[in-house]
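Removed from the display is one protein chain of the complex; every other protein chain stays in position.
Letters A and B mark the chains in the order given here, with residues in each chain numbered from 1 onward.
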Amino acid sequence: MSHHLVEAKDVRYDYSDGTRALCGVSFRITHGESVAIVGANGAGKSTLLGHLSGCLLPGAGTVQVGDTILTRKTLPIIRRTVGMVFQDPDDQLFMPTVSADVAFGPINLGLPAEQVRSRVEKALGTVGMSHVAHRPPYRLSGGEKRAVAVATVLAMDPAILVMDEPSSNLDPQARRRLIELLGTFTHTKIIATHDLDMALDLCDRTIVLRRGEVAADGPTADILRDESILTPCGLEKPLSLQSCPICSQ
Amino acid sequence: MADIDSTMAEIGWLDRLSSRDTPLHRIDPRVKLLTTLAFIVVVLSYGKYQLAPLMPLAIYPAVLIALGDVPLKFVVRKLLIVSPFAIFVGLFNPLLDRQTMLTIGSLEISGGWVSYASILIRFVLTVSATLALVAGTGIHNVCRGMEQLGVPSVFTVQVLMLYRYLFVLVNEGVGMSRARALRSVGNRGMGLRACGAMLGSLVLRTLDRAQRVHTAMCCRGFDGHVRTIETLRLGVRDVAFLTGWLGVLAMLRAFDLAGLLGAAATGAGR
Partner (left out) sequence: MHMSDALISPAVGGTMWLAGGGMIAYGARKMRGCLDSSRVPLMGVLGAFVFAAQMVNFTIPGTGSSGHLGGGLLLAILLGPSAGLIVIASILTVQAMLFADGGLLALGCNIVNMGLLPCFIAYPLVYLPLVGKKPARGRIVLAATVAAVVGLQLGSLGVVAETTMSGIAELPFMKFLLLMLPIHLAIGLVEGLVTAAVAAFVWQARPEVLELTDPDDPGRGRVGLVAVCLLVAAIVTGGVVSWFASSHPDGLEWSVAKTMGTEELAEPTDGLRGALGRVQERTALLPDYDFAEPQDPVDDEAEPGSQEPAAGQWFSPSAGTTVSGLVGGGITLVLAFLAGWALRRRTTSASTA
């Protein structure tokens, strides 16, 4: 099952203006795990996700996906295994229609037309968006866009799903539908989020980042209860774990 | 601000019109492009004083509008919005060309008025045909048609992307504009410098977005070439549409239907 392994070893990354984004991040995620990456703004979540999805190359250290170490040459291979859902779905939906967007990935993989069509149908069906297949992306609501963005990634049949703030800008019901949908996926899931309640619902494991370093790495239930970890990292307990404002229980 | 809002609403409405399913929508976009271009060339090929022969050509936009179920109100409104340029420029014709050309009873009409009327009719014909084309096809399909007619894909992909991100950018621009308007007092803050600063930061956000979109494209295997699996295929109906209209246009151009009918009606044969 090593082809579903994601491993970071002492990854460091500096931006071109000198900001140190990652200062030695190490962890190991195995097949089927569901991991939340949490931290304050600027802690390095998006940068880390960029490395895991093959959008950034580490300045030092290694990122390994399956048997492949991330290098400039192996970028295409990594991108085939890892599907990244971006924070702003408008960045990810750039084709004239929803079905064209979902088909974009499979077409680039070189699949024949029939297979492309069946993948598009399947992906849109999985996220419940078959009815908007012929609509242009600007006529979708926030939740619909997010679902379609997930479909564009699913159509490439990745083994690992990486998501950057998937529940942001969603109304409560759309958010609930997304959480339920993600719960049905058996892929390895790595989710960067501020939505600690979603992390509690979806992810068994949480990695807390602080200023480019791993501050904590363990079972979600434990970490998100531990204020001695949360507070220095700019976080607080998820709402569902906070005591009731009325009866303080 | 209302200006931009109404413009975007117009675009949105045209977009909805062009994604319906009518007999016109089902015709191959290449065919529609070619017949419309042929129509425009025929309309423009008449001399500037030829008024009557232009009128039978109204059949083309009339049929297109009917087949595409395009609301007439929409066409008229658009015509009115775009007409000022033609109306204004054409106005010089009656002013400068005073030689009498036509007499109806005791009324003397100068050549200038005739050519002005010709300009206006050309305007109505060409613009309504263009509108019917777009409302009955949609930008997406027009681009597919263009690409399969040989237009470089760099260009058609560009049009599609531009159209796609238009809505996003206008929203961002409107947001910034509103913020600016809320923070300006009277006319201060609406001037050139504030505008330059606003456009400047909008362009930086645009460049950032371009980078993110590119990253997203690369994550899905983009290599510089945008591919599509859907190819257009001509059916019997499309060929019939094309040959039919080219035939009708050729006949209308060759024979002066208006003259014949008029001669028959007024009994003045030539």
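Definition applied: a residue touches a chain if its C-beta (ideal position, glycine included) is under 8 Å from a C-beta of that chain, and two chains touch if they have at least 3 such contacts.
Model, not experiment: these values are computed from the prediction.
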Omitted chain: which shown chains does it touch? B
Tell me which of B:Ser19, B:Gln148, B:Ser177 or B:Thr228 is the one touching the absent chain. B:Ser177
Touching the unshown chain, subunit B contributes residues 3-4, 7, 10-11, 14, 22-23, 36-37, 40-41, 43-56, 58-59, 62-63, 65-67, 69, 78-79, 81-82, 85-86, 89-90, 92-93, 95-97, 99, 101-102, 104, 111-112, 114-115, 118-120, 122-123, 126-127, 130-131, 134, 139, 142, 152, 154-155, 157-166, 168-170, 172-173, 177, 187, 190-193, 195-204, 206-207, 209-211, 213-214, 217-218, 222-224, 226, 253-266, 268, 270
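What we mean here is this: only the chains that are shown with their structure count from here on.
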Please output the residues of subunit A touching subunit B within their complex, sorted ascending. 53-55, 76, 79-80, 83-84, 86, 88, 90-92, 94-97, 100, 103-105, 107-109, 113, 116-117, 134-139, 152-153, 156
State the interface residues of subunit B toward subunit A in the complex, per the touch definition above. 15, 19, 139-140, 143, 160-161, 163-165, 167-168, 209, 212-213, 215-223, 227-229
